[in-house]
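Heads up, one of the protein chains got dropped from this complex, but the rest are sitting where they should.
Then we have subunit A:
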Amino acid sequence: MREIKNKGKLTIALGMTLMMITAGCAKTETTTSTTAPVTSAAADAKAGGDTVPVGILHSLTGTMSISEVSVRDAELMAIDEINAAGGLLGKKIKPVIEDGASDWPTFAEKTKKLLQKDSVVTIFGCWTSASRKAVLPVVEQNKGLLWYPVQYEGVESSPNIFYIGATTNQQIIPAVTWLLQNKGKKFFLLGSDYVFPKTANKIIKEQLKADGGTLVAEEYTPLGHTDYNTIISKIKKEKPDVVFNTLNGDSNVAFFKQLKDAGITSKDLTTMSVSIAEEEVRGIGASVLDGHYTAWNYYQTTDIPENKKFVEAYKAKYGKDRVTDDPIEAGYTAVYLWAEAVKKAGSFDVEKVKAAAKGIEFNSPEGKVSIDGDNQHIFKTARIGQITADGQIKEIWNSGKSLKPDPFLKTYPWGVEVTK
């Protein structure tokens, strides 16, 4: 009997060790041996040698890995390109990849590790607002730098973060304006139950009040919710002109599949999504999403020479069936914007790079972008697209010029209602 018991324990221990090994492999792909403590003055000293370490911090495991893995790939591609072209200030960039594991405290911990132990000169990473908000105090305390590649809800500014995704006046507000002009006044707001959709909907509600729209219902479902039958019944009852969709992640798959099953197509109902890009279309199925609308700043089909080059390079590196999308492009652009700022500053020092970054321009795959000196966001063109049966998104409207970022909605008379 005892023998059996011991054997049992042994097996469990073995299993656990095995699991830890697999988990460990996934977590840290590259580490550096540098252990020098970091202060911003010592930034150039720590970059001594032939390489300069930069941090890449995304969820490579857990629920958010769905979206973040491909952004990491784009950032690594940009780094490879810069290295192939001779590096930065005579040094090769060495990525230190960490896994945030879709867990906000882990993001904060890994940021601390990257800044203090690996002495990285900058970090590219995060996706969810929750992870960014967890990282924010850590980069501020350690005088680090974070380049954030995803559209977000605005109403935030940190001297240690560059926001490369859209803020609301570059995505959500133009989308609502376009819908009011082209699709109707009655809005049904559907979102996941957490910070981004709630703030976004707060903004939409104020805009509807100001611009003559009406709100028929506002529904939230828990993250990971997969049964949308009841929500669809409510949509049927309210008969809105537009469903503005801020659902995040896997819930979109369930919502759109079940919408189609209920006999509602894009011909019967207009939906506008701000979290579904080409990568998500691939996982949901193009036939399910055919004809629905999205709002972003970049699509794989965006017709710019820089984009053709970018898409070709991405596919050549990661496979023909891979697609590019807005956050992927923003991750790629973020690395180049940082590199340009470093070149201009002639240093890797965070303060010098920040000062040099003001007004930096780059011909990115989404067109010419530049960093706004006022708030460390970037000028972007808003674009509305329609999903086609081949899984691509066709641009049907754009703002014509790049919009100045306005995270605190100061240029809107109703903006005070949102930020107060």
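Points to keep in mind about this one:
Heads up, the rule we're going with is that a contact is a pair of C-beta atoms (placed from the backbone, for glycine too) under 8 Å apart; a residue touches a chain by one contact, two chains touch by 3 or more; residues count from 1.
Basically, contacts and distances are computed from a predicted model.
The chain that is not shown carries the UniProt protein name "Urea ABC transporter permease subunit UrtB", picked from "succinate dehydrogenase", "NADPH-dependent 2,4-dienoyl-CoA reductase/sulfur reductase-like enzyme", "Urea ABC transporter permease subunit UrtB" or "Response regulator". Of A:106, A:221 or A:324, it is A:221 that touches the chain left out of the display. Considering the full assembly, A:262 is the residue among A:89, A:215, A:262 or A:304 that touches the omitted chain.
Between the chain not shown and the residues A:49, A:159, A:283 or A:373, the one that touches is A:283. Interface residues of subunit A facing the missing partner chain: 4-5, 7-9, 11-12, 15-16, 18-19, 22-23, 26, 60-63, 65-67, 69-70, 193, 219-222, 224-227, 229-231, 233-234, 236-237, 250, 253-254, 257-258, 261-263, 279-280, 282-285, 287-288.
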